[in-house]
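Quick one: this structure, given as structure tokens, is what I'll be asking you about.
Part of the complex only, each chain left as placed.
Chains: A, B and C, in written order; residue numbering restarts at 1 for each.
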């Protein structure tokens, strides 16, 4: 995907002026409430006309004030998933899903509906009335509806912020799986760093109508470590589960990890917060922690309150945080050896 | 109460025919005007609104008279239509137009309220899904305000059934041709002993519109249950 | 087709006249249109199809004549009517002179309703109009029918109506007939429009209104035919 945007839009008391290019398939727009994220999205989708500038998607010019080009929303092939789903209330789930698909020429239908429906796990909902869906189901159907319109780019405007905590984590896997399987470029809008981390690779940081920064999501997450006490979420791909009675063992690359057996063992992605990881100089003894991984410090970096430490654990990367004093106490510097210690219950399944 | 005479039955048929035609014809126009008033920002909305509401404000006879001036053979629109051999006055067409004009403000107001209640994001969603504006109109906008359209339609239909003043001026009171129920009632009241016949027709009129309103309510409940 | 524009007050008589004419001329199609004289005049003015105009108000006939819509010379009076006073039967005999003893009297608005105009004339002659008006005893109705309705329902003590209309009353009775010399004669003019003069059948119906048969029908309905 190639997206180039250079537009301006003035409202009374607010001005949005953005100029950027994106190539990654998984991009995000990150910014506080009122920073202009929705305004930007509406201009991309053709729901709001910029005062000046151009918008180009791949080799198509969507908008060019000078040249007098302004493709209408329906011709842009830019899909939108809204915060509150906005499923058509007078149609069944099935009709909602196929609304977009039925409106594009057959030869351009590059998504297999059956497959998408099974990936989203909405097979059983097809004949339901939209009013009878739960919040998470609604967002899955909304996502399916947008994808089935075979867009060249999907904009997701805080699709999770209307859902409560648990639901959010049930829907993220679907989102990730869909974008992985169907490889549709997306622009994910959110003011949650956590969602950003899970969904995107590159982010535009917006503030006050301007693009303040453009960087990899990883970098953003590392920089923001310690802000609001959230820490950094390490995302681990764990495989080959083994049932050890009360515990489960998984393999993280070559590293064995212990997890609490709160669910059926199954490979997948798991989260480990930097806040839950202790560093020791030597392998500690007689501890309740089940995971003690010898690591080599790859690098350290300063954040506002803490020091971030990137560790190499037999080829895997893990990020933790320590207070500045520990740097010297433990002799943490690139190349030194440390032991990362955390409890079995510290590792949580993402999906 | 007297049973209904063949002329009465004819008047009932004509009434239904006029009310139905007027409603069906006014519906698309009424929708368009309501759309303009509710969802767009065109200049002169206030003036348009005023004109739409005129028939509500003016005595129907005056409305009829103004229509006569406009559509009569010497009226500028009537003259134009005359070139195509289309005659409005003293025809059922005239009765339809009179009914349509008088019921129009009720129709527009109902639909307008419905349109104003639609969340614009549904419309935006359908556009980004590739629907052109008319596609969105028919698949999203209209279905979403179907209850309001229904309410407006039944209201207008009922009003048309009772239209008298404008009709008698524009279409005349010609038994079997343009004589609808209200005109027949009027005629009976000028006939010795016609009161009971007038009453029968009144009752028919009441029953008809009760039926329409009830059907409307039922359909409304069904729509709301969806 | 013969298009007839007939004052609504003559609805019954004309229904029978049309039936009578049709038996003699089975191929003739008559299409009546019953409305107030004023409405009819305006419809004709705006080009509504009409061959014959029958008015209850000579003023509207004059109006159309001046506009050239009724062919000069075709207009004539074909029936007369009388003004009566109706109300509930009461013990004391009533006449124009002791109307002042009543509380409420209905009549058509003198400005727009001919019957009201005649009634006013009669009362003025009798010298009671000013007094009645001053005491606000006069109820102005929009037409004769409405005055009749008020009298019939007992809303007023009495009403000035035409003799022909009095027959429509169910409870009210004719209390007295207004003396002829107190008001101008009540006239019903008829005239042929420009299209009517070109329509032979319309011409025939126009003539039929003078036939003995028509006169009988008109008399039956309480009109006073021309001699």
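Just so we're on the same page, contacts are C-beta pairs under 8 Å (C-beta built on N, C-alpha and C of every residue); 3 or more make two chains touch, one makes a residue touch a chain.
Nothing here was measured: the structure is a model prediction, and the numbers come from that model.
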- What copy number does each protein chain type have in the complete complex contained in this file? A x2, B x2, C x1
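By definition in this document, only the chains that are shown with their structure count from here on.
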- Among line, ring, star, complete and other, the chain touch graph is line
- Averaging the CA atoms per chain, pick out the one whose centre lands closest to the mean of every protein CA shown. B
- Query: Taking each chain's centre as its mean C-alpha position, how far apart are chain B and chain C in Å?
  - Reply: 34
- Note on the structure: The distance between the C-alpha centres of chain A and chain C, rounded to whole Å, is 89
- Rounded to the nearest whole Å, what is the centre-to-centre distance of chain A and chain B, using the mean of the C-alpha atoms as each centre? 55
- Task: Would you tell me which residues of chain A are touching chain B in their complex?
- Result: 45-47, 72-80, 82, 84, 86, 88-90, 99-100, 103-104, 129, 145-146, 149
- Partner chain C, residues of chain B touching it in the complex: 61, 65, 68-69, 72-75, 78, 87, 89-90, 168-169, 172-175, 177, 186-187, 189-195
- Note on the structure: In their shared complex, chain A is touched by residues of chain B numbered 119, 121-122, 124-132, 135, 139-140, 143-144, 146, 226
